[in-house]
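Note that one protein chain of the assembly has been removed; the remaining protein chains are unaltered in position.
Let's turn to subunit A:
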Amino acid sequence: MTDELPRTDAAANAGGDAYPAAGQPLLCIEGVAKAFGAFRAVDGVSLEIKAGEFFALLGPSGCGKTTLLRMLAGFEAPDEGRILLGGKDIAQALPHERPINMMFQNYALFPHLSVRDNIAFGLKRAGMARAEIATRVAEMVALVKLEGLEKRKPDQLSGGQRQRVALARALARRPQLLLLDEPLAALDKKLRESTQGELMELQRRLGMTFIIVTHDQEEAMTMASRIGVMKSGKLAQVASPRELYEAPRSRWIAEFVGDVNLFDGESKLRDGHRLVIGTRDAGSLVVAEPREPVGAGRLAVAIRPEKVKLSRRGPVSEAGHETAINRLDGVIADICYLGGTTTYKVKLDTGGMVQASVANSARLDVDAYSLNQHVVAWFTPDDCVVLQS
């Protein structure tokens, strides 16, 4: 079974268009905009999705990510811009004319149809022969591990099972592009994590192109190969999960994706490949010069909590590199034990606060710090990101 998985066959419903090879552009979104009344839900988004990609649209609720997805599915027509699928503009095509399928947030399973008929629904519409439908449905049922439940109605299934039926139904037509609207939002945490893994594995095996919409940054980071962060109808940054986390392009993204310490300040002087930035709360910080030159004016230094080290005395300074390390003295103000890690909040002598996330690598708490203990928080210039604020 595992080796004979269905390949994406564009011919099933794409009208004979050749499916681009993996890595080739599949979907081109060009300057797409959509307004509801005076509210611009999607405001000039341009994006290219490659075949075989697992792409995530990430953003807070109301950022326009669902509207963008609905325009790809054909439920909304864009006011401006083009949507090219395999080179053909589909912006005004109706949903049933697109070789795209969608998995709905609430699954939208047909309550009057059995699991089998739900999965077969799209195949019957495509005019597939009865025997072929039976084979394809059996294939899909096996793919999402629903054997034995084919005759059940959706209301006789658990949440996780319903999610699988919805996935099988959306995959059955072998679309060129699968859209997933918050596919895991209704599942509990444990089930969500295992399903994330299964979705990724499925996507890899089928070689299909997935676009997922989510507000959960962890989910996007785990599953997607590329993430587009949306804010107020615009794409704020499109990057790999790592780049998004380690090199956020704006202060807003740094705060939206993961935890971050931010220190506002101004550029003071340049020292080789280092910048010295005078901050209000943490004194002077030495940072690596950013790739894109920063202008004068107000800046912010961002440092992720896990990159802030704590020690009782501070790092042993190597000769000549004393200035290459940022040292902040303070006392532990708050301890948050999370199992794998502990987050300490350190009240700095200079007035600010810094969060440090420390891995609990030993079972005994000999390394742990206690409240009001004097510590040194330190980090290297390379771990800092300079953001225009």
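The working rule: contacts are C-beta pairs under 8 Å (C-beta built on N, C-alpha and C of every residue); 3 or more make two chains touch, one makes a residue touch a chain; residues count from 1.
Heads up, the rule we're going with is that contacts and distances are computed from a predicted model.
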### Query
Absent chain per UniProt: "Spermidine/putrescine ABC transporter permease", "Isoquinoline 1-oxidoreductase alpha subunit", "RNHCP domain-containing protein" or "DsrE family protein"?
"Spermidine/putrescine ABC transporter permease"
### Query
Thinking of the whole complex, not just what is shown, which of A:L84, A:A126 or A:M353 touches the missing chain?
A:A126
### Summary
Given A:P95, A:G159, A:G197 or A:G351, the correct residue touching the omitted chain is A:P95
### Query
Which one touches the absent chain: A:A73, A:M200, A:M353 or A:A368?
A:A73
### Summary
Residue positions on subunit A contacting the omitted chain are 13, 73-75, 94-96, 100-102, 104-106, 108-112, 114, 121-122, 125-126, 148, 151-153, 155-156, 169-170, 173
